[in-house]
Every structure is written in structure tokens, then in C-alpha cells.
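Mind looking over this structure? Questions follow.
So, chain A:
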Amino acid sequence: QTSEQYIPILSYRVGPYAAGGSGFYGGAIDYFNLINAKGGLNGVKISWEECETEYNPSRGVECYERLKKNNGGASLVEPLSTGIAYGILDRVAEDKIPMTTLGYGRSDAANGKVFPYIFPLITSYWNQAAAMTKYLGDKSGGMEKLKGKKIVHLYHDSAFGKEPLPVLEAQAKQYGFELIKIPVAHPGNEQQSQWLQIRQANPDYVILWGWGVMNAVALKTAQRNGFSRDKILGVWWAGSEEDTVPAGDAAKGYTTMTFNTPGNYAVLDEIRTKVYAAGKGNLSDKSRVGSVYHMRGVTAAMLWTEAILKAQEKFGKGKLMTSEQIRWGFENLDVNEARQKTLGAMGMFPPVKTSCEDHEGSGAVKVQQWNGDKWIAVTPNWIVGDKALTRALLEESSAKYAAEKKITPGCLK
Partner candidate 1 sequence: MTSPTVANFSNASPAAPATPAYLSVNNIEVIYDHVILVLKGISLQVPQGKIVALLGANGAGKSTTLKAISTLLRNERGDITKGDISFKGQRVDHLTPNELVKRGLSQVMEGRHCFAHLSIEENLLTGAYTRQISRAELKESLEMVYHYFPRLRQRRSSLAGYTSGGEQQMCAIGRALMAKPSMILLDEPSMGIAPQLVEEIFEIVKSLNVKENVSFLLAEQNTNTALRYADFGYILENGRVVMEGDAKDLAANEDVKEFYLGVSSAGRKSFREMKFYRRRKRWLA
Partner candidate 2 sequence: MFYREAGQFKSSYAEDNQIFPIRQDRIAMAALLALAFLVVPLIATPYTFSAILIPFLIFSLAALGLNILTGYAGQLSLGSAAFMAVGAFASYNFILRIPGIPLLLGFVLGGLSAAAVGIAFGLPSLRIRGFYLAAATLATQFFVVWCLTKIQWFTNYSSSGVITAQEMLIFGYSINTPMKKYLLTLSIVCVMALLAKNMVRSNVGRSWMAVRDMDVAAEVIGFRLMRTKLLAFAVSSFYCGIAGALYAYAYLGTVEPEAYNLDLSFRILFMIIIGGVGSILGSFLGSAFIILLPIGLNLLAHALSLPTNVASNLELMVFGALIIFFLIVEPHGLARLWQITKEKLRLWPFPH
Partner candidate 3 sequence: MTQTRKIGEVILDLQGISLSFGGVKALTNISFNVKEHEIRAIIGPNGAGKSSMLNVINGVYRPQLGEITYRGVQRKDMNTYAAAKSGIARTFQNIALFKGMSVLDNIMTGRNLKMKSNFLMQALYWGPAQKEEIAHREKVEEIIDFLEIQHIRKTPVGRLSYGLQKRVELGRALAAEPEILLLDEPMAGMNVEEKQDMSRFILDVNDQLGTTIVLIEHDMGVVMDISDRVVVLDYGKKIGDGTPDEVLANQEVINAYLGVAH
């Protein structure tokens, strides 16, 4: 009966972040259904069990602990919540279950020598921040043009919002732009004072490092204070339909980072025809297929299954993989463009190639813009920021963690 590759789903479908949760996990489950409809991973079907975390660390931990042993053991886990990710950080290492944290969580966890079981796949906050400056530099006509420019970092006043500061500060020094940091207290449903400050400072760009309701409010408030939306560059958690739709017209022209290229892909069509047409779609609103969160979920699921396939390549095709084998798979991922093409996801996300030193595997992002109706990619190519800088930060930070936890860094085989 345990001939299926089991993946626990720690989802959240109620509460303030439910829109993101349902989109992301909906995408992942849609992709599982697609894989299963197409015969599984070399014949191995995927099974999953869902547990509502409410985005709450202690409920997340409970869900993790409850689900991890079921159906022959969890292959991997992805909580899509920083708090829960921290809550199970130690546990996954102990249980030897790989955890992916797509685009959030500890940036330094990309160092597989210290965090063998954590995979901040595709890109981390630090690389995102570096890419942001890169993009703004390019937009200004070259990095040297950043000199003397004013950039506001408008951020959610929490660990999340402060995460990119080391990178941004270093780069402000390096490129000579002025970095103005303006925090917004959680939840950020009132930002008049911040935007008046911004209006006062009259910056060239505003980096919007927001989360939840803060994003829509920022856009609205920017509009009412007459700040041009195309000078705002959001973080990828501020770049979904859920962030722009509630802001209405105010969102038009707004740009954000993303690690998915907006558009349609063969795999999405397949999901529509093979999953939704069969009545197995996870989202009650079919039109959300292909939305940012959904696509992110599909991407995640794709990378998970790729890791499993990779593991199968090494440990036996068509066999059930253990979580440790899958960890190896994650550490040796290579989803290049060719592979993306076969998957029907050509260019949907940057090519990912991981290693023990680099659990991130890419660090590339794109910029997208809201045209009032949908997201449009504005950078044709993937942008990569100053990776040397982020690497140095990463080494330093993970070394400190290792020292505190008394871990001897090293690669697992």
C-alpha cells in the first residue's frame, strides 16, 4: 500500500494569508494530480495528506509531526511560512526529511554544509535584494548611475523585512546611492505617514518589502499621495494578483520581482485539460490557474518531483524513494532549459542547478509589471545580482549558526 511517494501538505486555507496558501498548495496539488494522471514518476504515484496550519507555528509543528510518519514517511516538506519553517528547522534535520523554502526563510540556509536538509530553492532574499539593485541600476542606465540616487526601502517591520538589509546596505555603500529605510508596523493597514515621508524624501525608487495587506495598502496610499507606481519595486511576496487586485487601479504600472515568468505554459494547459476537466482541480475558482501563487505552487511541485526523479535515477527508477534519497536528489538537481521544455514549463522559472554548497541553485529573478489586469514580464532575461556579495554574507552567517549549534560543516554524501 505504500507504493506511493508521500508528501505532507502543511497548508493554510483560512486566515489572512489564506489566498496565498490556497493558491500555492492548490498549484502543487494540481501538479501532483497531473503527474498521477500521466502515470506517476516512472510509475510511482504521488500521494499527499493535507493539514491546516493557519500559518501558526505551533499548529504547523503539530501538522508536521502528525504527517511526517504517515504513509511510509514524508518525502519532503514545504510549510510556506517563515515561522513554521523555523519551528521545524531542527526537526527536519533530525528526521532527515528535506525541507524546501521557496523564496523565503533563512537566506544562509543555502549553505548545504551547515543546513543539509534545507533547500531555499531558486533564490533567497539576499539574492533577490542584490537582483533588485542590479535591476534598478540597469534601469537607470548602468550601475554607476545609481550614484546619488535615493532608494527607499519600505519594509514590513519584522525579521522578514529586515532580512535584505545587509545586502542593500553593502550595495548602497558600494554604488553610492542613498538608502532610506522606512519600516511599517505589522499588519500595515495604515501607511499614510510612511508615504508622506516618502513624498517628502522624493526618492527615485521605492522597494516595497511587504507582506499581506501591507502591499495593497502601500499601492493605494502611493496613489493618493501621487507617487508613481512604476517607481515601486516589490518583493516577490508583494507580487501576486492577491496584492494588486484589492488595490484596483492603484496597482497599475507597479513592478515586482518574481521567480516565475508570467504567461501561459504547456503544463498549465495540461492541468486545465487533464486535471480540471476531470473535476480534480484543487482550486474552486478555475481562473486562478496560472496565477502567481498557483504557478509558484506548480513550480515547487515540479522541483520536488524532479528531485524525486533525480533520486530515482541514482537509487532505482520506479522505486519508492526514502527522504534521504530525495535529499540527495535535491542536492543534485539540474533542471535546465531542455528539461523545462520537456516538462512543459520552458522559462516558467530560472534553470536550477544545485550542489552541496549551493542549495539555492539559481538566484535569478525577473521583474514583472501589473498592467491593471495581469502580470507582464518586463525583463526578458533572468537577472542575477552580485552573488559574490551574497555568498560572503551567507558564509559568515551560516558559520555563526554552525558555531552556535556546534555543527561541523560538511557535505552529506
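The criterion applied here is as follows: a residue touches a chain if its C-beta (ideal position, glycine included) is under 8 Å from a C-beta of that chain, and two chains touch if they have at least 3 such contacts; residues count from 1.
Keep in mind how these were chosen: all candidates are chains of the complex that A comes from, given by their letters.
What you see is a predicted model; the values in this text were computed from it and never measured.
Peer 1: Check 1, 2 or 3 against chain A and report the one that touches it in the complex.
Peer 2: That would be candidate 2, which touches chain A.
Peer 1: Could you list, by residue number, the parts of chain A that touch candidate 2 in their complex?
Peer 2: 11-14, 18, 22, 49-52, 56-59, 61-62, 64-66, 68-69, 82-83, 86-87, 89-91, 106-108, 157-159, 162-163, 165-166, 185-186, 282, 284, 393, 397, 400-401, 404-406
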